[in-house]
Each structure stands twice: as structure tokens, then as C-alpha cells.
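Note that one protein chain of the assembly has been removed; the remaining protein chains are unaltered in position.
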Amino acid sequence: MSDAVDLLIIGAGPAGMAAALAAAPSGARIALLDDNPLPGGQIWRDGPHAELPPKAREMRARLDACANVRRHAGCKVIALAGPKRLLLEDAERGWLLAYDKLILCTGARELLLPFPGWTLPGVTGAGGLQALIKGGLPVDGERLVIAGSGPLLLASAATAKARGARLGRIAEQASLGAVGRFASALWAWPNKAWQALELFDATYRTGSHVLAALGSERLEGVRLQVGKRVEEIACERLACGFGLVPNTQIGEALGCALSDGAIRVDAWQASSLADHYAAGECTGFGGSELALAEGAIAGHAAVGMLAEARALWPQRQRWQGFADHLNRAFALDPALRRLAQPDTLVCRCEDVPLSAIGGRRGWTEAKLSSRCGMGACQGRVCGSAAQFLFGWQPPAPRPPFSPARISTLAKLADAAESQAPDLSSARTPG
Amino acid sequence: MSEGRAADVIVIGAGIVGAYCAHALARRGLDVQVLDAGLPGATAAGMGHLLVLDDNPAELALSEYSLQRWRDLAPELPEGCAYRSNGTLWLAENPEELAVAEAKHAVLSARGLACEMLGAQALRETEPELRDDLLGALKVTGDGIIYAPNTARWLLESDPARIRRQRAEVVEIDGNRVRLADGTWLAAQAVLLANGVQAGTLCPELPIVPKKGHLLITDRYPGKVRHTLVELGYVTSAHNATGPSAACNIQPRPTGQLFIGASRQFDSVDPAVEGWMLAKMLGRALHYMPGLGDLNAIRSWTGFRAASPDGLPLVGEHPQRAGVWLAVGHEGLGVTTAPGTADLLVAQLLGETSPLAPQDYSPQRFFGDTAHA
């Protein structure tokens, strides 16, 4: 099965949607794919409990009107399949898609750090809870604590409150000074200042972090360090996220250079690899406005509309300044490395406790001896956590990039009839 | 330059072969220093399939002997080593393969090895996930599986008084002494080279070439498969000694995961997973177990087997380097034959009678008359 497009955009959040809309006037055949069932990424995630901002609705409507933009929802990139060709999978099939230009808009995931009790049902990521609520998770009347770091805590709280959750505490690990400096600099981005005011909650405390999730079968309460006090709050939900980790896996596998853990791009949003661009949070964090600017620049540049791309540089620069403030303010306190206890599970797929991996020389040795990171998430949760806890560098990505059906991987045979020599069977196993 | 006697024997390589040799030497009262550079090796990459192979008498003798030694050791192995005596099923798809299975059955039975022929019906009942038109299978009951990285570590930790381990790269061997990357020289009565595919960097004269293999593992699906499932198909298709090849090898892990192999490539030293090769390998597995298609794979990787020209390991004293001993070139059978290798090596090193005929595995066979002594 052969399938090809001029421009492939991976990720249909703000950056990917902006990229598609920017490139569409060129008439190029464009494919926009996303592993979620609906476009919007995390920030504009749709669902029965989601209220999309007008900008998101408008962009979706414009995309719907673009006859040259194909959308593939619920579709994951599984492997490379030769030069400029990827193996994809959705619920029904696996197939190969060839492209001439590629824009990576793969976003970011939450940094989830292990602490006692974090495996209890009722504990989620902070962005995770927001996503689950938008997808219809009921939280009406539930007592909720939110902890971790970054503006996502406030956004998650707002979504939960709007669906009837009773908020007991927002615990931000950054200091009052750091958050205060961030807030006082917001005058330069008035809409951000308004957002912050709207989202602000009286239960918000800085210099505070989770110590443990309490409960036996499921979450019953949370122990928090709030300033110098230890506080216990009874609750049914704890949403805990420690900032974001760029999703660089596909870019890395393709050979795009990274810088500071994000895909490195130039002024045109071009990566180090020819014809491959990147935009949005996979190139560093900065919120949806920055992602929109970067996505549009990448989309224009990828189809040769350089003047249009260049016209957006000032806009990007403005939001880049906001991003820099954000990242400085919410740097993680090294004390968070001590949250996990020896019996705290670090790897949730294989149930490997901290005691089984501490003292190893690196990720590979820990993995081989303890099974940490050998499970279905392929170390994307515990690998990022181990990077924060021990400074271990996770290994380079290998296919499948996400768990994939074996029938899908078998489609890689179609990738290389020309590359593969004629095969006879092996002499012996082993 | 500091130089002291590090131990009675220096073992280079802490994979399964080096670990088993160190363990066996320590059992005989020798002090052992194990040096490992932490480079990727076949122990960490491989399937850990413990199986009897009978391509030639020497291979059969070594694998049969070693399997028995693994079974003897089994009660002592901790659960982390994941040893299981789950048996291998050699699958016959057509009358020719069935005849091969029966011939194999005759060879193994004659040596008193536990094995039996399963007819089509019995095979379907034993492994219902297999395609239902197979003609039968040879079941080799005493074959097993093991998780080699933890087993190697357990062997090395078995005698802390006699086995010392050091993370160090050896950059030069000079008879019974070695130079480390930091310039230190270490000496011993004997130096044992057991570093698999890396052997050629220290002893380029050894006829060892890397043979690349792909592997894939699924998410947990407990109970789908009980035995290790291996195709006999190589018998009926033209065997290409140098070209890439793939064969069905499906192994149930104690975790409920399915471990899928096997591929062979001689021409590649690139560790990257190659999609076309992975797909060919999965194609073989899907051919025998069509339901595999709906199961999720979670990881694939590659490894390199250290292959000798005749497929047998080199175990014994180096013919050209006094004081250097070899336990290398095990290809895909290093985990299986580590115990036999260790016993062969120890017997020769101590001048005792070997339990196996040492000449079949002697490095001398690749060096003609150029021996030093």
C-alpha cells in the first residue's frame, strides 16, 4: 500500500493546526495526524466536558474547509520506514505514509515524579486530570488537591472546579519569590495577566509540595509540605504534575539534533535535518500563543512562503520572552528528588521500587537488573523521572515508538522491497 | 607503572560465559578478577533460550552437557533469573520437516534425552494459538529459558571472597597481563578472554565475526503460549550461509510476554533496528501464530552474536599467546553452553580430565601449525 503527501504534520494541537492552516494556501497535499481522537492537542482538547475557546473553534472550522488537508485522528507514528516514510497505526490498520516535508508538533508530556502512594487510583497528572475531565470523567462533588509546578496547576484547577470539584489546595513547589517575580512581569503580556487573575485560586500556596498520597485501595487523602508546615487533607483526587517534558522521540529517531532536551530549530523552525521542521512545545515550552506562532512559521516555511513566515518572527519573539520567564520561575526544587522512599514504585509498568534501582550506574544497568522501564510505557514515565532523580540519560528511541500491533510492524516489509535482499530461513534459533 | 598480581585468573568480560567461568574457577579455590567495559553484549541482548542443538556431534555434546548442568543449578537460582524448564517445540509444517523432526527425535532419544513426537492433534491441544494445519512437532522436554543478565550477575556475586569485579576497559593483552584504559597493568597466572563479540578488538587474529540479530517483545499476555516454538523450516528452504535470514522463534516469558526472534545478518555492524528485517522476522512468527498480529509489541532491539567459522566456540589456550585463554565464539548458544564452556576451560587450565572432548572446541583448529609451544 503506497500513500504519499507533500507535507506531513505530526500533532494536531495549536502548533500543528497553525502549521496546517499556514501551509494550506499553497495547495500542497497535507496530512495532519494526531494520536488523540480529536484535534486540539492538550490545551484545546475537546470532549463532552470541554469548553473550547473561540480561537480553537475558528481554527477547526477553517481546517475543515481545507480540501487539501487530510486529518488522521487516533493515529500514532510507530516506526521509521526508510527515507521520508513512516509507519503509522490507528485502531483499524497499520500503513506507510511517505512525505516530502515534515513538521513535528509532538508537544510535551507531563513530568510525573514518584512519591509514596502515587500509584493509588485517584492520583493523576495535573494536565492528566484536566484531559480526563474534558473526556467526560465525573468529578462533581469530589474533594481535590492539586500539586506540582507551573501554570498548568491553575488551569487544571479551573477545569475541575467548573465540573463541580471542591478544591482543597493547590501546592506549587516554586517559591513565593519566584512566582511573585513571574506574576509581576506579566504586565508585558496583558492577556496572560488576565488569564492568571481569572485562574487564581485562594487555596494556592507556593513553596509547597506533596509528601504522600494516603489510602489503601484508593486515594483517601494527601500529606503536603506547605511552607514549613505539614498538612493532611482528606480528598478523593490528587492531580500532580511537575512541569513538562518535550516529546522529542520521533525527532530524535529521525536524527534531528536536540538542545536542552528539546528539538533544536532555526528561525524558520527548521530542524538540523533538511526538510524537517518542528514547532510548539517539542521545541521548548511557551504556551499556546508561542506554539501558534511557531506552527504558522513552520507551515509557511515548509511550503516556501518565506515572506509570510518572516512576518511572524516578531510575534514569536514576543511570546518567547514570556516562555523564558515561565521556565525560570518554575525550575524544580532539588528537594523533590527525596520524595520517593525505598519502597516507592518508580516504574509503574513493572512495579519496580526505588530500592531496586538506586545505586546502579545508569539507566541501562538499572533496566537490565530490575526491569525498570521494560514495560509498556517504554520508560517514558520512569525514564524521565530517573533523569530528574539520578541524572541518567535515557537511551535513544527504538521502534515501536508506542506499543503497536505486530501486524502493524509486519507492514515494514512493504518499506523496503528494494533494500532487502532475498531471504532464506535461518539455520538455528537463539 | 604499577603492576601487581591482581588474582590467579583475570577474566575479561562479565557476560554469561565470563561469569560462569569466574564462578567455576572460584569454586575450585582460585581468586578471580573480572573486568568488564560495560559494552553491549549478547548476554543482555539475547533470548536466553536453553536448548539442545544437534547440527553436529560436538554441538550436541556441549549443549546436552550444559543443559544438564543448568538443570542441576536450577534449584539454587533466584526467581530473578527466571529459569523455566518449559521445553522446545520444533514445528513441522510439511512431510519433509516432519521427517527431520523424527530423525532429530531418534538422535536425541538414542542419547537418553527426554523428547517426544507430537502429532497434529496433540500439537493443537498443546499450543492452541498455533496455526491448525501443522503436521506435528518434536518436543524437547528438558530445554528451558533463563534471564541471562541477572543470571550472570548472580554467578558473579556467588563468591564475593574469590570473585572481584571491576568496571574497566582492557586495551591491551600481553601474555598473562593486561593494560587498562587508565594505563594500569594487571597480571595473573592466566588471562581469560570471554568478551564475546568484542574479542577481536584485543585479539584481531581470532576468526570471530559479528552476526546481527533482531528481537522483539510483546506486552504481557499470560497463558497464550507454554513452550518455546521454533520452526524447522530451514531444512526445506535453501540455506544461505552468508545472506540475511529469519526464522520463527516464539518464547513465552514468565512475565506473560512473548519474546520473538530470530534473524541473522552477517554484513551489518550497525546496531539500529532495521524495519525490513524486523518485518521479515515477524512474518515468520505470524506464519506460525496468526493471532500474534493483534498483540501489542512494546520493544525491539538488536544484538550481535560472536560467530566462529564452524559455529562452535573457541575454548582453551590461545595457540599463539602464552598465558591467554579463550572462551569466545559461542554465536547464539552462549547462554546455553556457558556451563559446559566453564567446565571445559577449568579442566584444561588445571590440567585435569575434561568432561567433554576438548579438541572439538580447541582454538588450535583455526591456527594450523603456528602454535607457540
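Labels for the chains are A and B, by order of writing; each one numbers its residues from 1.
The working rule: a residue touches a chain if its C-beta (ideal position, glycine included) is under 8 Å from a C-beta of that chain, and two chains touch if they have at least 3 such contacts.
As a working rule, contacts and distances are computed from a predicted model.
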item	value
Identity of the absent chain, which is to be given by its UniProt protein name, from "histidine kinase", "ABC transporter permease subunit", "2Fe-2S iron-sulfur cluster binding domain-containing protein" or "RCK N-terminal domain-containing protein"	"2Fe-2S iron-sulfur cluster binding domain-containing protein"
Visible contact partners (per top-of-document touch definition) of the missing chain	A, B
Sole residue of A:L97, A:L112 or A:A386 that reaches the chain not shown, by the stated touch rule	A:L112
Contact residue for the chain not shown (choose from A:G136, A:G261 or A:G304)	A:G136
Contacting the left-out chain in the complete assembly, out of A:V5, A:A18, A:V123 or A:L389	A:V123
Contacts of chain A with the absent chain, listed as residue ranges	35-38, 42, 46-48, 74, 76, 91, 109-110, 112, 119, 121-125, 127-132, 135-138, 217-218, 348-351, 375-377, 380-381, 402-403, 405
Chain B, residues in touch with the chain not shown (by the definition above)	219-220, 255, 294-296
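Assume only the chains that are shown with their structure count from here on.
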item	value
In the complex with chain A, residue positions of chain B that touch it	38, 44, 46-47, 49, 51, 53, 55, 149-150, 153, 167, 216, 218-219, 230-231, 233-234, 237-240, 243-247, 249, 260-264, 273, 275-280, 282-286, 292-301, 331-333, 336
Chain B contact footprint on chain A (complex, rising order)	79-82, 87, 361, 364-365, 368-369, 374-376, 378, 398-400, 403-407, 409-416, 419-430
